[in-house]
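A protein chain is absent from this complex, but the other protein chains hold their places.
Chain naming follows the written order as A, B and C, and within any one chain the residues start at number 1.
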Amino acid sequence: MDNHTIRGFERYGVWQPERTGILLIDPYNDFLHPDGKSYFKSKEVIEGVHLLDNMKRVINTARALSIQVFYVPHHRAEPTDYDHWKYPTTTQLGTKERQVFAKGSWGGSFHDDFQPQPEDIIIKEHWSQSGFANTDLDLQLKQHNIDRIILIGMLANTCLESTGRFGMELGYHITLVRDASAANTWEMMHAAHDLNGPTFAHAILTSEELVDILNGKPVPASEK
Amino acid sequence: MDNHTIRGFERYGVWQPERTGILLIDPYNDFLHPDGKSYFKSKEVIEGVHLLDNMKRVINTARALSIQVFYVPHHRAEPTDYDHWKYPTTTQLGTKERQVFAKGSWGGSFHDDFQPQPEDIIIKEHWSQSGFANTDLDLQLKQHNIDRIILIGMLANTCLESTGRFGMELGYHITLVRDASAANTWEMMHAAHDLNGPTFAHAILTSEELVDILNGKPVPASEK
Amino acid sequence: MDNHTIRGFERYGVWQPERTGILLIDPYNDFLHPDGKSYFKSKEVIEGVHLLDNMKRVINTARALSIQVFYVPHHRAEPTDYDHWKYPTTTQLGTKERQVFAKGSWGGSFHDDFQPQPEDIIIKEHWSQSGFANTDLDLQLKQHNIDRIILIGMLANTCLESTGRFGMELGYHITLVRDASAANTWEMMHAAHDLNGPTFAHAILTSEELVDILNGKPVPASEK
Partner (left out) sequence: MDNHTIRGFERYGVWQPERTGILLIDPYNDFLHPDGKSYFKSKEVIEGVHLLDNMKRVINTARALSIQVFYVPHHRAEPTDYDHWKYPTTTQLGTKERQVFAKGSWGGSFHDDFQPQPEDIIIKEHWSQSGFANTDLDLQLKQHNIDRIILIGMLANTCLESTGRFGMELGYHITLVRDASAANTWEMMHAAHDLNGPTFAHAILTSEELVDILNGKPVPASEK
């Protein structure tokens, strides 16, 4: 565990399950299933970090500890998207063109391994990267008395990073999980977790480290 | 000019001066002056991109074209900062410890080359990275009828990137200027402009390219 | 027309159709149809101001002038709403109890006279009063280049007033239409349009006055 994170635990303490939320970001077939439209882009990283196993492990631990799970889904594509927008991004236009996460499609459905349970909360769809922007995520977190969020899902340097950056500005404690997210390249993973992550996230660690600490394992001591 | 940016001009047109704003982010002595507290961290990049010359060139062009300039300043440090906050970031605690941009100090003053003019607008200080978070930046842009923002200043991968990410989510057209910002390492510059920038920014170009187009030079044609 | 509004036209000019949006707030059967669950509460005012006729007249004029129409719908009730919220309001709990605007129900459907057309934009559902809070309304207005909003629908002193108050803080020009909204009592109408409206709205007028000016009739001169 890096010193940034260890010192964070010394300062902020560890997660209290009842004040912590898991944000499951964009767990769509198009991202996570080998037959999904965007899988090929991140295939190397997804498989390299064992993404699905780690996401499942984090979610299972969360459910066992009654940590609230929030689905944070991207806008489902429709053919008329952005037709009259002034400034859609290149990514939005590309997603529309390819109808990634198309509304009502298999690709725009949640992956079988990540089906919502009755007690989960589904946040409104976000239009671009941040799960907080133009949605009810902040309200739902507040109404559930949650002040720490753990971000998992896709993609590390876009939706997760923007959600983390926004969440920090809103006052939340932010946790990134190195191998429970993926990106299109290893360089983007490095940027998300090693270059930018430490500037806004309070803890950056592996799924194993996260699960161990949630389960009560002591935090290692920081280097002197 | 990269194809991302050229195609952007084809889609969105070029900047109209009266609907464009320059965001001058954190132009403090502590960042920009060789005697400033944080200069040494970014010295190699600042000098490598000729940051001050390029910032001046962009600002001068903006003033000549009556493009509105907005100062977007970071919180000025005070000794009691964050004393009772739950989740200040490591960066905030470090900035407090070293009293970077200290209130009332030379380091927390704007660099001599970037003194506000009477017609400039000073946005409220931001607490962390995004110039939009917890400030009146969005309101001021709206009240001035501005829908495109050009981001210059410090640092490329933190304040500029977060301000760009937030601005995009709010519906603004975002321009990044490769050599009118700096970061602590070249790798961070690469992450800001080549890895992440294209996912949220509508134009990413050099100061020279920006100034040329603002002055009416035709945009190059995109590759077929 | 009151002097507040007339002087407003002198200051701000009249609406440009391409920069104006109509916000049609909560046009549900439960509010607007005599068989709706909440109709009886506002029946006297609805019928007294000829609400449906005036709403139709405003919408028809808007469509004829290509003014963009936005549906701004309240959350559709579900049986488990607010089960784990800390601080739902009395109104939210009452709405849940009575399942007003129930998801999938006739009461939670738009009134026959106010069916969305293909070019209309449906904003995400709001949880309480303000159409801006926790939704994409601000983003959609910006992406459509709109800086003035005309508010019609239900209720004058709750959803319309909060949407107007929020919109003003975000920098929009706000228009209230006295007889194209209703409330539970005449006293609440008076509070919305005569006591509070002038503190945040830029124009407060009747449907007839609104339609006339949209159609090009000159604005009356202000009293000297």
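FYI, a contact is a pair of C-beta atoms (placed from the backbone, for glycine too) under 8 Å apart; a residue touches a chain by one contact, two chains touch by 3 or more.
Because the structure is a prediction, the values reported are computed rather than measured.
*Asks:* Looking at the whole complex, which of C:1, C:122, C:191 or C:219 touches the chain that is not displayed?
*Replies:* In the full complex, the listed residue that touches the missing chain is C:191.
*Asks:* Using the document's definition of touch, tell me which of C:57, C:96, C:178 or C:202 contacts the absent chain.
*Replies:* In the complete complex, the chain left out is touched by residue C:202.
*Asks:* Tell me which of B:7, B:98 or B:124 is the one touching the absent chain.
*Replies:* Of these options, the touching residue for the absent chain is B:124.
*Asks:* In the full complex, which of B:2, B:44 or B:136 touches the chain missing from this view?
*Replies:* Missing-chain contact among the listed residues: B:136.
*Asks:* For the full complex, which residue in C:29, C:157, C:181 or C:207 touches the chain that was left out?
*Replies:* C:157
*Asks:* Where the complex has a chain not shown, which of C:75, C:96, C:144 or C:165 is the residue touching it?
*Replies:* Considering the complete complex, C:165 is the one touching the chain left out.
*Asks:* By the contact definition given up top, give the residues of chain C that touch the hidden chain.
*Replies:* Within chain C, the residues that touch the unshown chain are 4, 7-8, 11-12, 86-87, 89-91, 93, 127-130, 133-134, 147, 157-158, 161-162, 165-166, 168-173, 185, 187-188, 191, 195-196, 198-200, 202.
*Asks:* Touching the absent chain: which residues on chain B qualify?
*Replies:* 84-88, 124-125, 127, 133-136, 138-139, 142-145
*Asks:* Could you pull out which residues of chain A are in touch with the chain that's been left out?
*Replies:* 138-139, 142-143, 145, 147, 169-172
We take it that only the chains that are shown with their structure count from here on.
*Asks:* Send over the residues of chain B in touch with two or more other chains.
*Replies:* Residue numbers touching two or more other chains: 147, 169-172.
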